[in-house]
Structure formats: C-alpha cells, structure tokens
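The complex appears here without one of its protein chains, the remainder shown in place.
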Amino acid sequence: MTVNRRQFVLASGKYLVMSAAASRAVGYVLAGSPERAPGYSAHDHWWAMAIDIDLCIGCGGCVRACKEENDVPLEPFFFRTWVERYHVPEGDIEHPMVDSPNGGYDGFPERYREGDGSKNFFVPKLCNHCAHSPCVQVCPVGATFESPDGVVLVDKDYCLGCRYCVQACPYGCRFIDPRTHSVDKCSLCYHRITKGLTTACCEVCPTGARTLGDLKDPSDPIHEFLRTNMVQVLKPQMATGAKVYYADLDGSVR
Amino acid sequence: MDTLLAMVEGFMYPNEVELQWSVLIVLYPYITGLVAGAFILASLERVFNVEAVKPTYRLALLTALAFLVVAPLPLQLHLGHPERSFQMYLTPKTDSAMAMFGFVYLWYLMAVLVLEIWLDYRRDIVLKARSSTGFVRGFYQVLALGSDNISPRSLEIDERLGRFITIVGIPSAFLLHGYVGFLFGSVKANPWWSTPLMPVVFLFSAIVSGIALVMLVYMVVSRLRGKPIDMRCLDTIARYLLYAFIIDFSLEMLDLIHRMYEADESFKSLDFMVKSRLFVSQILIQIIFGTLLPLGLLALTQVVRLTEMARKNIYAIAGVLTLIGIFAMRWNVVIGGQLFSKSFLGYTVYKMDFATREGMLPAIILMVAPFFILWGLIRILPPWGDDAPPSTVDTE
Partner (left out) sequence: MRELFKDKEHLVRMAGLFGVGLLVFVVLRGVLIPADFGDLGHYRASALDDNSSVELRFAGRAACELCHDDVAAERAKSAHRSIACEACHGALAVHADNPEAVFPERPEATPLCVACHEANVTKPAWFPTVIPDEHSEGEACDECHMPHAPGFEEVGSDG
C-alpha cells in the first residue's frame, strides 16, 4: 500500500483528534530529529517494568529492538536487555541449566527434549532500575544516577570508565561501550518514555510479556499486574529496590 | 573474542564474559600495600623507639614514597577516560568508596610522607646546599624552601613535628590500605569480595609485603654499597615480618573457615573456582609457596641457632616468596573475583594481553618504575649518614 500526499494530509487531520498524550508522542516521531522532551515533568512519574514469565516465548525480538533503538554494539558481550533460557531438572532448583546464546538475539535453537521431567522457561533480563542502586552508590563522580522519575541513567560525557559500577551491579546489566569507553546500560528508553512512547523492547514484544508501567499513574495497568499476580524481583536478598517485577518467577532464577 | 566465549564454562550473564578489571587493578592494591607496609615499618622506629631498625628508617620512607608516586598510575592507565579523572576532585560522591581515593591519596602523599621526609632530611638538604655549587646548590636550596636555618632549636622543632606527623601517619597508612580493602569488601554483589574482614586482611598483608620489601631493599642496597648488613636490624625486621605474617595468615584462615562453615549460596561456585581456575595462583602460589613456606622459614630462624650467612639466605628467600605470595593474593582477590558469574552458574577466563594499554608490559613497567624512582631518591637524599658531607653544622 502506498501512502500519497493526500492520504498523509488526511492522516494529519486525525492526528488532531487523538488523545493528548498520543498526539504528543506522535508529534515527536513525526518531528524527525532527536529532541528533548520539554513538556515532560519527571517528578510526576515513577517508572517500572512488569514481566510475565508465562508470556515470554523467547523470540528475541526485544533484544534485537533494543540493540537497534539504542545503537548497542552487536558483539555478544554487550546487552542492555537479554533473554535467558532456564532448564530446571525436576525439583533441583539449586542447579538450573541456563543459557543465553548471543543474549537471545537470534532466538533459541532447540536443545532440550520434551518429557524429561524438567521445567523450562525464558527469563527476559534488563536493568532493574533499582531505587537503591548499588551501581549509583559506587560511582565516584556522579556519572550514573537515579533520575527523579526512577530511572537509573548514565552521563556518558562525565563517566570516567572506572568500571566500579559494573562490578557493583548484582545483575550483570552494565558494560563498557567499546566505542565510547564509557559505561552503558538500559536507559529504559528514556528518550521514548519521556515522549509518551513505550520502550523499544515493550513496543515489539509480540505477547505482551514485558510492559512498561508508571507507578505514579493510578490508572496504569501495572497496578493490577502487581495486585493480581504472585510477584518477585530478582535477587531480593540484595535489597536494591529493584523495579522490574516478575510474575511467576521460579526460585531457580538468579 | 569468540574464543573467549568458547572458554566460558557454564553460564555467565552475557555482559560478564569479559573481565572489567585487569592486571593493572591487581597492581593497585599491591603497590599501595607496599607503601603502607614500608611506612608502618619506618614508624616503628620513630614512634616506638625501636633502635634496632633505625638503619632502615629513611630507606623505608623513601621506598614508601617511590611506590606511592607510582600507585595511581595503574588506575589512571586503566580508566576508559583518563582525561576525566580530575572529576574525582571536582564532584566526589561522598557515599562512593572510590571517590575518596584521590583525597586519601593526596593526604597521605603530601601531608604525611612528603612532609615527614622533608622534616627528617632538612638538615641534610641544607648542608648539601651549603657544600655544593651551581645548579646542584640551587636545587637543594629550592628543596630547603630557601631556608638556611639548621640551628639546634629549629631541628628540635622539626623532630617534634616529625614525630607528631608519624603518629598521624600510622592511622593514615592504615586508612590508605584499609580503604583499598573496603573498596572490594563493600561490593555486596560479589561474595568473593564482600566481607568486613577484607580491609583488615588487606591491611595486614600490606604490612607483611611492605616489611618484606624494605628488608630486601636493605639487603640489596647494602650489598651494592659494599657495606656490611646490620644483623641486629635484619633479625628484628625478620621477626616483625614473622609476627605480621602470623596475624595475616590467621585472618585469611578465619575468612576461609568462616566461608566453608557458612557455605552460603555462593560457596559451591567459589569452592569450585578455587579448586580449578584459581588452583595454581591461590593454593600453590599464594598459600603454599607464598605463605606457608616463608612462614616456616622465618619460624625456623626463631627456633634454631643459625649462622649469619644462613639467616641472610633464609631472609632473602622468605622475603622474595612473601612478595610473590602477596602479589598472588591481590591477583586472586581482583581477578578471582571476576572469574565466576554473579549467577553462580559459570566461570570465565582472564586473557592477559601483552603490549596493550592494560597488558603485561605496562604492568611490568609500572612494577619496575618504583625501583628507578627509589634509586633517584637515594641519589638526591642519601638515607645513610656515613657518607654525608663533613659536618659543618653551625652551632650559633
């Protein structure tokens, strides 16, 4: 189907009757150039993510979308988000077999067999945007910080590249970008969420296994997600105030 | 890099496969440990009036300074953005263990070591300035800050102030290296590092390595100068080395036993690592050859009456083994702490490059550099009184 100028102008007309938030988001998209989000008030939001383990099919769409949206190096050592495959022999939650070939970027070629008494599932991982981030705590200069809307961000132009934060993250979410020599990590697509869009990984997730949520917005579906599911965060013993909430997280996941 | 993936055993989080802290970060605690240890040995003489170790007092101070000057270089070289390191002084975050490094370092370098050495050497500096001409004279005059006053009263004031600085210096040396231990010990994400014993273990291993270093330097320098070794001094230093080593080893064993007995979620993973990928550097080099053997040798000199020659040989061997052992300890902490996955499900490897920025070559250069600096410092400020210029002290 081809969109000609007439149709496009008609579409622009529709743009006027969209909801305010949606039209603002689309406005940024149509603007075409990288822009700040001047109308965005960080103090009115508190971002989190909800992940439903039972919905993840391990397609790797989120990994690919993340690398594209955020220009993450394609080598298999650099991931802002990745997907792990868990294989838990019956009852043995202490010794799961885990793999994440190329972070799940190319999907997961079959390696287990049906009916061996095991439990199998995928676990998408990303920065947990901890409210008490160990990585933020150790940064010597304030090059990584918790934003007023609850996102752990990096100031690439201020980072020393000392890598202390990489050591301090219990979840392995940080890496040094070999091109900038600064640290890099999931920004929760800060350039998107501040413009009313969802993150790239949530945008492309075909089953809705991962959903961005705003805990300060009482109408956000994440409240129902947290209320109606058995929810856990990764490594709760680390007391990091993680804000990526998993439904149906198995005890073997670490 | 793909070969690296092939060497991963079990599961690592993808971002964990490549090690973050290289051999340079091994050097950092090693070198600062040598500094702290050498200084504490020097302080013994001054604060506790141990006359026997006096021949090494100035040598230990200069050794500490030579190594302290080099201490920040491995960190600087390792940074992704070395040109931004000054930001540590601009916007240090008070709850970051690392942010305080710059301040602790500056305090120790300027307020303790440089000041103490200056006060102790002032008389020599002024005398040198008086007895030399031209450029050399100017150089020493600058070092003396243009002052020519070495009256007994002024020297007495220097002595009192120097003693005070030494007293402040001991906790500062403890701070410098205990701090380095805290840097690792406070990383809760890493069970290999995260223990409150870490600063204490680092401190005592620092004292051990510093004493061993000064002992060896003293022996080598004496031989180079063709002067006899003061055996009372050497025996005393060796005895201190033994005592410090016993405390250090006990602490490390306490840590080990505690880990084995508690056997928390990380234990199986760490235990496997020590028995496989760290076996050579931890069990063989650090514990057997770097700790038990020198401990045994040093203990031998305490219980058996040996000839002077035998004692010297034993001290030399024990000293070298100790330095290797403590280096292995730093290696096992820094590198070992990154070989296992924080998922406790797998292990990676450390591939040391050679002639890259963080490779073996710069590490060797950084390790050799302090000895050249020490040589230079000894030329400028000879630590021994016996070849000082003929005394021309004005008695006013």
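Each chain carries a letter (A and B) given by its place in the written order, and its residues are counted from 1.
In the analysis below, a contact is a pair of C-beta atoms (placed from the backbone, for glycine too) under 8 Å apart; a residue touches a chain by one contact, two chains touch by 3 or more.
What you are looking at is a predicted structure, and each value in this text was computed from that prediction instead of being measured.
> Can you say which of A:His191, A:Lys216 or A:Lys235 touches the chain missing from this structure?
A:His191
> Which of these, A:Ile51, A:Leu153, A:Val183 or A:Ile222, touches the one chain of the complex that we don't see?
A:Leu153
> Touching the hidden chain in the complete assembly: which of B:Met7, B:Val136, B:Ile157 or B:Val220 does that?
Touches the omitted chain: B:Ile157.
> Taking the full complex into account, what residues of subunit A touch the chain not shown?
Against the left-out chain, subunit A lists 1-5, 7-8, 11-12, 14-15, 18, 22, 25-26, 28-37, 40, 42, 54-61, 65, 68-70, 85-87, 107-108, 110, 112-114, 120-122, 142-148, 153-158, 187, 190-192, 194-195, 197-198, 200, 203-208.
> Take the complete complex as the reference. Which residues in subunit B touch the chain that isn't displayed?
86, 89-91, 93, 110, 115, 118, 122, 144-147, 149, 151, 153-154, 157, 161
Going forward, only the chains that are shown with their structure count from here on.
> Considering the complex alone, what residue numbers of subunit B touch subunit A?
1, 5, 11-18, 20-21, 75, 78-81, 84-85, 87-88, 90-93, 95-99, 101, 187-190, 337-338, 341-345
> Could you please specify the touching residues of subunit A with respect to subunit B in the complex?
75-79, 82, 84, 96-100, 102-103, 125, 134, 137-143, 158-164, 166-176, 180-183, 238, 254
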